[in-house]
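Yeah, one chain of the complex is gone here, protein chain that is, but the others are all in their spots.
All chains are identified by letter, namely A and B, in their written order; residue positions are counted from 1 within each chain.
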Amino acid sequence: MSSPDAEIWPLAVFTLMVLVLVITMLLMSWLLGQRRREDATNEPFESGIVSVGNSQIRISVEFYLVAIFFVIFDLETVFIFAWAVAFFELGWHGYIAMLIFIGVLTVALVYEWRNGALDWGSKVRVGLKEAQTLEAQQATHL
Amino acid sequence: MLEVVLFYIASAVALLATILAMTRANAIHALIYLIISLLAVAVIFFLIGAPFAAALEIVIYAGAIMVLFVFVIMMLNLGERGDARERQWLQPKIWFGPAILSAVLLAEIVYLMGTVQGPATVGIVTPKAVGLALFGPYVVAVELAAMLLLAGLVGSYHLGRRALERRH
Partner (left out) sequence: MVEWTPVLLALGILLGGVAGAAILTWWERRLLGFWQDRHGPNRIGPWGIGLVVADMIKLLLKDDWVPPFADRAVFIFAPTAIVVSMMMGFAVVPFAPDMQIVDLNIGLLFFLGMTSLAVYSVLLGGLASNNKYALLGGLRSASQMVSYEVFMGLSLMGVVMMSGSFSLVDIVAAQSDVWFCFSQVLGLLVFVVAGIAESHRLPFDLPEAEHELTAGFHTEYGGMKFAMFMLGEYLGLMLISCMIVTLFFGGWMGPDLLNEWLPPIIWFAIKIFFVINFFILLRAAIPRPRYDQLMSLGWKIMLPITLFNLVVTGGVLLWIEETV
C-alpha cells in the first residue's frame, strides 16, 4: 500500500543530483573540448551544399493539425485516467458513463478518419469516378 | 518543514518564471519560462496535497498545450521580425494601463486573503477520490466535456482544412 504522505525528500535530492550531472557534463565538455575554426565551421550544415536563404520556411499545416488533435485527445485520456483508477468502486454506472464518453471519442475519430484528416500528404479527396475520368483525359492527351 | 521550504522555492520559481515569460521579446524564450512556471505550479499542487492535479498540470499544460504553442511558433517561424514586433509591443505605454488595473485586483486579493477565512484544509485528494467525484456526482459534466472536445476537434479540423485547400 502506498502511503499518501510518502517521503518526498529523496525526490528533491534526486532532482538536484540530476541537474548537477547535466551541468557537469556541459562544463566538462566546455573545458576539455578542442577549439577549431575553419572556413566552413560556422555555416549551417546542408550536406555540403552552400546554404541558401534562411530556415524560415513554410511548413505543412498537417503538423499543426496533429498537434491540436493531440491536445484534444490528451484531454480525453485524462478523463479515462480518472475513471480507470476508481474502476471497481464506480462499477457498472461508471462503465456505462465511460462507454458513452468513449463513444463520443470514437465519433470524433471516425469523423476525422472519413474526412481524411488523419491521412498525411494530399488532402484532396478524389472519388473513384473523378479519378478514372482524370486518367482517361490524361491518356487521350498523350 | 521540508515541505514549507520546497513550497517557497517553487513559488519563487513560479513568480520569477512568469515575470520573465511576460517580459521576453523572443517567443520561444518566453514559452520556456512559461513551461518552467507551469512545472513550478505542479510542484506546488503536489505539496499542498493535490497529486492528481499536479500530474495533470504536467501532462496537460506543460506536456500538451505548451507543445501546441511551440508548434504554432514553429509554423509561424517569424525569427527576428517577430522579436522586433514584440519589442515594439512591450513598450511601457502599452502595458501601463493593464498593469495598473491588475495591480488593483492584486491589492484586493491580498486584502481578502488577510481578512476572510478560507476553507479548512481538506488534506490529500487522492486520484481515486477525483475519479469517484468525476464519474459520480459530476458525470453529466464529463459527458458535456466530451461533447465540447468533439466540437473543438471538428472546428479545428475545418479551420486547418481551409489552409490545406488554399495550398492545393
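Just so it is clear, a contact is a pair of C-beta atoms (placed from the backbone, for glycine too) under 8 Å apart; a residue touches a chain by one contact, two chains touch by 3 or more.
Quantities reported herein were computed from a predicted structural model and do not represent experimental measurements.
Trainee: Which listed residue, B:71, B:135 or B:157, touches the chain dropped from view?
Mentor: B:71
Trainee: List every residue of subunit A that touches the chain not included in the displayed model.
Mentor: So the residues of subunit A touching the missing chain come out as 1-4, 6-11, 13-15, 17-19, 21-22, 25-26, 28-30, 32-36, 41-42, 44-47, 51, 54-55, 57, 59, 62-63, 66-67, 69-70, 73-74, 77, 80-81, 84-88, 91-92, 95, 98-99, 102, 105-106, 109, 112-113, 118-121.
Trainee: Across the whole complex, list the residues on subunit B that are touched by the chain not included here.
Mentor: 26, 28-29, 32, 35, 51-52, 54-56, 58-59, 62-64, 67, 70-71, 73-74, 77, 126-128
As a convention for this text, only the chains that are shown with their structure count from here on.
Trainee: Rounded to a whole Å, what is the gap between the Cα centroids of subunit A and subunit B?
Mentor: Averaging C-alpha atoms per chain gives centres 20 Å apart.
Trainee: Which subunit B residues qualify as touching subunit A in the complex?
Mentor: Subunit B residues touching subunit A: 2-3, 6, 46, 52, 56, 59-60, 63-65, 67-68, 71-72, 74-75, 77-79, 124, 126-132, 134-136, 139, 142-143, 145-147, 149-150, 152-154, 156-157, 160-161, 163-165, 167-168.
Trainee: Within the complex, which stretch of subunit A touches subunit B?
Mentor: So the residues of subunit A touching subunit B come out as 4-5, 8-9, 12, 54-57, 59-65, 67-72, 74-76, 78-79, 81-86, 89-90, 93-94, 97-98, 100-101, 104-105, 107-108, 111-112, 115, 117, 122-124.
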